[in-house]
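Removed: one protein chain of the complex. Kept in place: all other protein chains.
So, chain A:
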């Protein structure tokens, strides 16, 4: 029953998450309710099946890649901290971060971290390079059966040609960033969280 939900989230945890992610107190409790409602097994962690139960996510062509982004390397469960850490990438960027701590490093929702999140969606084997093969696979996920292999191949080749500056036939993170420097990443990769 929902009445247990908040009582499992202690104030210290909320404070830590607030510092790490920048979400407000009420946003964290709302998101905890959501986490709890997705957690059908009620074991304090989400599995891949819990995510796949969301119909709108199941029909998203990149649904599996997005779900994967929540799970650290080799793990099958994500706890609330991990959940929030991933969601934090989608917080809008604020100009004057009130609790900006110069020693805390880059915030999770910075432009660079948003780009890194997107980069990792392409980088299937997590080797910090997008190879032609990986690009093809992701393209295939997005278009389904509607485009031929040859056409898709030429799209991939063209994309790598335009982005690759050091001639290694793959796209590194800095090349990726350069290609997208004119795109308003902060707006496109942000979700408007209320209160």
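Basically, a contact is a pair of C-beta atoms (placed from the backbone, for glycine too) under 8 Å apart; a residue touches a chain by one contact, two chains touch by 3 or more; residues count from 1.
Here is the rule we use: contacts and distances are computed from a predicted model.
Choosing from "Very-long-chain (3R)-3-hydroxyacyl-CoA dehydratase", "Proteasome subunit beta", "Glycerol-3-phosphate acyltransferase 4 isoform X3" or "Carboxypeptidase O", the protein name stored in UniProt for the chain missing from the display reads "Glycerol-3-phosphate acyltransferase 4 isoform X3".
The chain omitted from view is touched by exactly one of A:14, A:62 or A:116, namely A:62.
Residue in contact with the omitted chain (choice from A:14, A:93, A:116 or A:155): A:155. Checked against the full complex, the candidates A:19, A:81 or A:188 give a single residue touching the omitted chain, namely A:188.
Within the complete assembly, residues 1-7, 27, 29-31, 33-34, 37-38, 51-63, 66, 87, 90, 117-118, 121-122, 138-139, 142-147, 151, 155, 158-159, 162-163, 171, 176, 179-180, 182-183, 185, 188-194 of chain A touch the chain that is not shown.
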